Every structure is written in C-alpha cells, then in structure tokens.
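Let's look at subunit A:
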Amino acid sequence: MTFKNLIRGTISGIALSACLAASTAFAAEMPKKVGYITNYATHEWYQNVIKGMEDRAAQLGFEIEVIDANLDMAKQVSAAEDFMARNIDVLIITPVNEEGVVPILRRAKANGVPVVLEGNPAKGMDVLVAICDYDTGYHAGVASGEYLAAKGGDSARVMNVGLPLLSATILRSNGFMDGIRTIIPGAELTHDLDGAGSADRSQEVASAALAVDANINVIYGINDSSALGGLQAWRAAGLSEDELLVVGTGGEGLAFMNEMAKNGPLQLEAAMFPEKVGFTAIDAAVSMFNGEDLPEHIVSPTTTFDTASLSDYYVLTSDTTRQIQWDAVNALVAPASCMKYASDL
Partner candidate 1 sequence: MTELNIADPTNTSVPVLSVSGLTKKFPGVLALDDVSIEVRSGEVLAIIGENGAGKSTLIKMLAGVYKPDGGTIAINGEVQNYASPADALKAGTKVVFQEIALIPEFTVAENIFLESHLITRIGTIDWPEIRRRARDIFERAGFALDPDAKVGDLSISQQQLVEISRALAHDAKLVIMDEPTSSLTPLEVRHLFEVIERLKSLGIAIIYVSHKLEEIFEISDRCTILRDGKWISTQPTSSHTNDSLIKDMVGRSIDDLFPRSERKFGDTVVQVDGLYTHNRLDNISFNVRAGEVLGFFGLMGAGRTELAKAIVGYDPISAGSIKINGNLLSPHSTIKSKSLGLGLLSEDRKEEGLMMDANVTRNMTLSALQKFTRGGFVNAAAETKTAQSFVDRFRIKLAKLGQPIRTLSGGNQQKVLLSRWLMYGLEVIVLDEPTRGIDVGAKTEIFALIDELASQGLAVILMTSEMPELLGLSDRICVLAEGKITATFETSNVTQEEILDAAIQ
Partner candidate 2 sequence: MPQSNNIKSKFSLFSTSRGNSELALIVSLLVVITIFSFMSEYFLTVRNLTNVLGQASIIMALAMGVAIVLISGEVDISVGSVVAAVAIPLVEIMNATDSLMLGIAGALALGLMIGAINGYLSAYLRINSLIVTLGTLFIIRGFVYLYTGKRPIADTGYLENFFQLGSGRFLDILPNPALVAGIIVIFFIFIMRHTRFGRRIYAVGSNAEVASLAGYNVRRLRFYCFIICSLLASVGGILLSSRLGSAIHTAGMGYEFQAIAAVVLGGVSLAGGIGSLFGVMLGVLILAFVSNGLGMINLPTEWQLVITGLVIIAAVALDAFKKKSR
C-alpha cells in the first residue's frame, strides 16, 4: 500500500515538476506583486522559506513582499486585508491555523486574488505547496529502524519531544512511530512530551521524563530545537551517549549541522528543505497568476539523511551561513499526495 503510494507519488511528482518547470519557463506574464503572509518570520524555518522565495522571485524578475503574522491568527487576517488593499497579484499564506484561514480564502476569492497556501491545507483552497509531515516522520522512522537494526538492535524505546499544539507536528510524531514499527514492530513510545517546539522547554520536560525512566534509545524531535533540547537533557542527566540515537526534523538552521559534525548521537535528520518549499511556492504563484490548472497539493520533497550524506544537501559556507545544494535537492522526487493529512487525525 505504502509502496504503491510511493511509486504513484514519484511518478506524478516527476510529471508535476516537469509541468511546473515548463509553465514558469514559458509563462508570458509575470505578476508584479506577490505577497507572502508568513506564520512566524523569526523562526529559522520560515526565514529559509522566505529566502527560497526571494531567490526564485529574483530569478523570475519580480519582488515579493512579506508580512509576518507572528503566530497571531488575527494578525494574519489583517495582513491579508492589507495586501488586498494594496492590490496584490497573488497571495501566498502559511496559515497560523488551518481553520482560521478559511474566511480569508473566501474573501480573496471574492476579490479575485489567487491564493497559494503553504504548509497546511484548508477548506476552500485552490492549491497547497507543502511537505508531507506524516511522510517525513514516517521515512525518518523507517531510517531509524534500519539504523538500529544495522547495529544489531532489535528494540526501540522512543522519547518523542513533540508539539501537540500543531497538527503538522502531531503528524510527524505519528509518522515516526509508524515508520519505525515497520522495521522494529515492538518499538515503544516510552515518553510522549510537549516540548513547545523550543530548546529550553524541551530540555526541561525531557529532563523530568528521563528522571522517571532513562531506559530509552531513541529521541525524536519534531524540529531541531526539540531534538537538541532532548539531547541536552540526556547530557545533563549524565547518561551514556553510546547507545543513543537522536533524530531531528526540519534541518532548518545550523544547529543540527553542528551537532551532526560531532558524529554523536544525532545520526539522522529528516530534512524538509524550506528553501525548496519557498521556491516551489513562487512557481505555483506564477502559475496561479496565469490561470493555469494546478493539482490541489504540490508536494515539496523531504528526505532523511545521515551524517555522511549531509554534505550532499547542505554546505557550511561560514560560521553563520549555509548553502543549499540545489542540484541534489531538485533531484529529490516528491509524492503527489501525502500518506496522511491533518484531516486524518
């Protein structure tokens, strides 16, 4: 089933990329103004999404304006109003909340402004550009199972440093557990924590959980901050790092690269390539502007890499900057649709 899905996804993904590339290459008209309302601009993930958008827009010869909702749904609605008041050509939105964005979509439609959603689907949307959260977690889970099995392990006891506040992050956690169980059926979710997505809080809750039961061998974090916070808690408890596997998600900043460079417990990273998401969203926006037909869900690819293959995708150019390796990322294929969506929760 999953395999079939994968194949199907791969095929249609290739077709789609081709179609997108064609449409943008030959598009006669470019929008003058594209507005992006981001969820949380100060987060590394969104900074890289914005960077991808800016780079792509610059290639295509137009500018993109960004307003940050700063995690406030009301501010997101206001930002949409502001953009529409400024006669924007296409609107890209990362919903703060998938239900809260529904009235915006309706109003944009009434105003004749095409909308591309990024991240989360919502009722009444035309097109969504997003990674598959469940799939990302799932593949990371499979990779983890394989990693453990390769080292001769036959049991997995997992501490999930999660974020139940958001459906996307719940999907990642669920996917990870489902994935790892395909290899190690007896994998056990020993701790299911709410680390609030931040390193300090993750460290705190993980410390308490490890005090209860430190008999785990996998820490899964729904983002890099959560994974690293969990790892710091492990270190603070003075536990041996030899048998521990830490799996991060996102690959949004430099933190995971530094940690992976140590070749310590952080061996696997479920990378989600925010730059690629931004890139793809701009292409979709151009297509929308030209009134082309697009599938409802354009999947942006993700992959799980280990310490060895990290450098295929990202290279540190200085202490504070990194360079995405576009060739490798563009070569990744994404499925046409995800295994599970928020609506399946």
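Rule of thumb we're sticking to: contacts are C-beta pairs under 8 Å (C-beta built on N, C-alpha and C of every residue); 3 or more make two chains touch, one makes a residue touch a chain; residues count from 1.
Selection rule, in plain terms: all candidates are chains of the complex that A comes from, given by their letters.
These figures come from a predicted structure and were not determined experimentally.
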Interface partner of subunit A in the complex, by touch - 1 or 2: 2
In the complex, subunit A residues that touch candidate 2: 41-42, 65-68, 70-74, 77-79, 81-82, 85-87, 96-103, 106-107, 123, 164-167, 345
